[in-house]
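Shown here: the complex without one of its protein chains, the others still in place.
The block that comes next holds subunit A.
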Amino acid sequence: MLQEHAKLITFFSECKELVGRKRLQKMIYILKKCQFPFSERYQFHFYGPYSEELTLRVQELINLGFLQEEKEKKSGYYQYRYTLTGEGEKFLDHYNLDMPNMDEHIEKMSETSSRFLELVSTMLFFEGMPKEEVEEKVLTVKKKQNYTSEELQQAWNFIGDMGIQH
């Protein structure tokens, strides 16, 4: 029961605190690409890989009282802050889930911006293509972001650091 939810609770527990829905979406996507056993299905949307399944599952965690979501007003937009509740921690203790440790990967991603994670996840979405084609595709589908060649190179380095083969 709720095995996929339990994996997400483990993720939130290792994050301690997470700010931003976009960041959440991209982090789980990148962790999937690092072979962590998340099952949420992703599709490409205007802002890169996006999982409706993940959005719904997170909503369920909130409704069950395992996760707290706070809406914060920023200049011109809202952002969301996620923290695991005591109930969530208790559930995880009961569950005894066998999940590989994600600390190191989460820490690396936490040091980067959402914009950068969006770039990395979009590059990973096209992973079957040669590097040059990936870059061309990213610049086409995300032309409004105006990613520079330095950012692209940093993203390739990051993908390598995360242990993802390309």
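In this text, a contact is a pair of C-beta atoms (placed from the backbone, for glycine too) under 8 Å apart; a residue touches a chain by one contact, two chains touch by 3 or more; residues count from 1.
Just so we're on the same page, contacts and distances are computed from a predicted model.
The protein name that UniProt records for the chain not on display, among "L-lactate dehydrogenase complex protein LldF", "Amino acid ABC transporter membrane protein 2 (PAAT family)", "Na+/H+ antiporter subunit D" or "HD domain-containing protein", is "HD domain-containing protein".
Contact with the chain that does not appear here is found for just one residue of A:13, A:55, A:83 or A:112, A:55. Checked against the full complex, the one of A:65, A:130 or A:160 touching the unshown chain is A:65. In the full complex, subunit A touches the omitted chain through residues 1-2, 5, 20-22, 25, 41, 43-47, 50-53, 55-57, 59-60, 62-66, 77-80, 87, 91, 94, 125-126, 137, 140-141.
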